[in-house]
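Each remark here refers to the structure printed beneath this line.
Chains shown are a subset, placed as in the full complex.
Note that the chains are named A and B in the order they appear, and that numbering of residues resets to 1 at the start of each chain.
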Amino acid sequence: MSMIQPLPPYLVQRFHGWHATGYQANRSWYRRLAEDGQRPRAMVISCCDSRVHVTSIFGADSGEFFIHRNIANLVPPFTPDGEQHGTSAAIEYAVTTLHVAQLIVMGHTNCGGVDACHEMCSGHAPDLEASTSFVGRWMDILRPGYERVKDLPAERQIPALEEQAVAISLENLMTFPFVSAAVESDQMTLHGLLHDIGTGGLRQYDGERFTAV
Amino acid sequence: MSMIQPLPPYLVQRFHGWHATGYQANRSWYRRLAEDGQRPRAMVISCCDSRVHVTSIFGADSGEFFIHRNIANLVPPFTPDGEQHGTSAAIEYAVTTLHVAQLIVMGHTNCGGVDACHEMCSGHAPDLEASTSFVGRWMDILRPGYERVKDLPAERQIPALEEQAVAISLENLMTFPFVSAAVESDQMTLHGLLHDIGTGGLRQYDGERFTAV
C-alpha cells in the first residue's frame, strides 16, 4: 500500500529517547514480561479521549493494567450472536484467560461521546440517528441512561449522563455470565470511577452515587 | 448494585500522589483541555495488552493521542449494517469529528490475541470456533492474514501473523469511505508500527515490509 507514510521525525526522536532511558532502566522487567507473558492485576475500560491517561493517574507500570478504550467507556449487553463484538472480546479475554482480579470502568467529564448521545436522544442530532452512523449506533448503548436523566434540570443532564455511562456499563457487565460468576465467587471485584479532566479529581461509584476517593 | 467495591487502597494512594505532583505541575494545561476540548493530532489503535504503552514510548502529553485499544489492534472492514461497532465508531469520531492528522496502527510482539488466532485457524482451538466465543469471532478479522502466513516455516508464522495484524488493519481502514477520502486528500496520513515488548524496539511498515525506525 503506497499510502503508508513513515513515522514523523519528532516521534522517531522521542521513541529513541524513551528506548535509551525508560526502556533501559526497566529492561529486565520488559524482557521478563516478554518471556513469561503478561499477568495484569486489573482490566480498565476507559474512553479513547486524549485527555484520559489511566496509567498516569495510577502510576501504573508496564504489565499492570489490561486496558480497553472505546468511545465513552461503554460496555454493551451480553449478546452472543456470532457477530464481532470488540469490547465483549476484550472482557472475555481479561476475565476467562487472564483472570484479572479487578475490573474497573472509568468515565470522565467533558466526554464528547456523552455529549453526542445527549444531542441524539434529545432529538438534536438527526445525523447520529442514521443506521449508517457508527457513533450513533454505539451511543445507543447509553440510551437507557438518557431516559433516567432527561427530567433533570437542563444543566444537570450531561453530568448525570456521564455518571450513567459508568453505571450502565457496570450493569451490562453483570449480564455476561463469566463476569457475574467471577464476581459472585469473589474471583474479581467491580469498580466504577469518574475522572474530572479539569480539576484532576476522581470520584468512585458505590452502586448509588459517586463520591470523592 | 451491591457488588460494586471501593477502589483498593494502593490505587487511592497512587492517585493522590499523581494529583499532588504530575497534576499540579500541569494543572493549567488540564484545565484548558477541559475548557477548550481536545484537539489530538493523531489517533492510535493499539492492543489492550498491559505491556503496550504508546504514550510512554512517545513521551506524549495529555491531549496528544486519541487512543482506541482492542484485542490485537484490529480494524474490521467497513460494515454499515446498523449494528454496534465500537472500533468503527472510534475511527469515525476521530476522522470526521476530531479531524486527526495521523492514524497510527501499532501492533506488538508476544500478542495473546494473535496466538489465539493462530491456534484457531490451524485447528487447535475448537472453543474459539464456537459462535459464542467473542474472542474467536473478533479474531476472525485476522483470518485472511493466516491464509497469507500458513505456508511459512512453523517458527515464522506467529511473527508474520503479528505483522499481518497491522497490515490487514491498514487495508481495512482504507475500506472506510471517510478514511480513504481523508488519506487521498492529504488530510490524514496512515502509519503502521510494530513494537517489540522484550527488546523495546520499534519497526515501521512501508506497505511491503517492516524495518527499524
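Assume a contact is a pair of C-beta atoms (placed from the backbone, for glycine too) under 8 Å apart; a residue touches a chain by one contact, two chains touch by 3 or more.
This one's a predicted model, so the numbers in the text were calculated from it and none came from an experiment.
Asker: Since every chain shares one sequence and 2 appear in place, tell me the total number of copies in the complex.
Answerer: My count for the entire complex in this file is 4 copies.
In this section, only the chains that are shown with their structure count from here on.
Asker: Provide the C-alpha centroid distance between chain A and chain B, rounded to the nearest whole angstrom.
Answerer: Comparing mean C-alpha positions, chain B is 13 Å from chain A.
Asker: Give every residue of chain A touching chain B within the complex, in rising order.
Answerer: Spelled out, the residues of chain A in touch with chain B are 1-8, 11-12, 14-19, 22-23, 27, 30-31, 33-35, 37-38, 40, 43, 48-51, 53, 55-60, 62-71, 74, 76, 80-94, 97, 102, 104, 109-110, 112-113, 131-135, 137-141, 170-171, 174, 183-184, 189-193, 196-202, 204-207, 213.
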